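Of the protein chains in this complex, one is absent; all others appear in place.
And now, chain A:
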Amino acid sequence: GVFAHLEMLEVQAHEAALKQEEMEEQEEKLARLKARVQELRLQRDELRAKVDLQQKGQLGKEGVVSDPAQPSARAVLEWKIRSVKAMLQIFCLTGISGKLTKRGVCFCISTAYKGTYLDSYYLDLLTKPEVKIHRHSIPIFIPLEQIAKKYLQTDIRRFLSVLSDHLNAYVGRRYQADQLQEHFSDQIEGTLQRNSLHNLLVFNYKVSSENQTFPFNVRLLYGDLCCSLPTEVTISCTPEAPAALAEMAAAHSDLFRRTALHKAFRSISGAGASVD
């Protein structure tokens, strides 16, 4: 009896001590967090004031402002480094950028559709004893070897230019197909079929005539790999379709040949939603 009772009291005391420890830890943690919040709030308010002052100083001044305090040599160098880095980033926007390496150059080819920048591809070249591709991230369905065979040894600029044409056309075609799926999925019946190179697109879409809807089947072939518009458009409809539809098919066919796919769809559907 007594021993059991003593044991029970011990256990209770132990548990009470643990609870006490836990509570103290919790309180400490809360206090730390609270202090951190106040520290950060102060930091944030100071920064806000600094930035506001900066903005006010900028009002009406379009030109350059030099720091009233004499800047350290280190500050000047750091400024210059950031400045040159910004210029190198601009080169990325031009389509060809790169960095010299120990054994050659690593080029970066950027792609874009109008103003939207898409994928970038890398090409690591060795330049001695002759120009050779060391590593690259060009997709396998782009005829890199063919283009390299033709231009790499004789004219690197031309090589990059032709490769860039292929890559930009490919991402352009892919972008159009993606936009079509994203914005006009309700008009597309079934799936949009496309190959890796995106030079062949097949899909069905609905057209309406005389209060009835008919399916049109479209086959777009992009014969010129450096172009993001199709060279061949085949639109077919069901044999029971009214004659007026044949005219519509011809008009659409012409539209697809001349205009970007998602833009063509926009004019077909007359949708108000802005795309691209």
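Rule of thumb we're sticking to: a residue touches a chain if its C-beta (ideal position, glycine included) is under 8 Å from a C-beta of that chain, and two chains touch if they have at least 3 such contacts; residues count from 1.
Following the convention adopted for this analysis, contacts and distances are computed from a predicted model.
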Would you mind picking the UniProt name of the chain not drawn here, from "Pyruvate dehydrogenase E1 component subunit beta", "Peroxisomal succinyl-coenzyme A thioesterase isoform X1", "Nucleolar complex protein 14" or "CENPP protein"? "CENPP protein"
One chain is left out of this view; which of A:A16, A:I81, A:L221 or A:A250 touches it in the full complex? A:I81
For the chain left out of this view, which of A:V51, A:L221 or A:A251 touches it? A:V51
Residue among A:K19, A:R36 or A:R103 touching the omitted chain: A:R36
Chain not shown, touching residues in chain A: 26, 29-30, 33-34, 36-37, 40-41, 43-44, 47-48, 50-51, 54-55, 57-58, 61, 64-67, 71, 73-74, 76-88, 90-91, 93-100, 105, 110-112, 114-117, 157-158, 161, 164, 168, 227-229
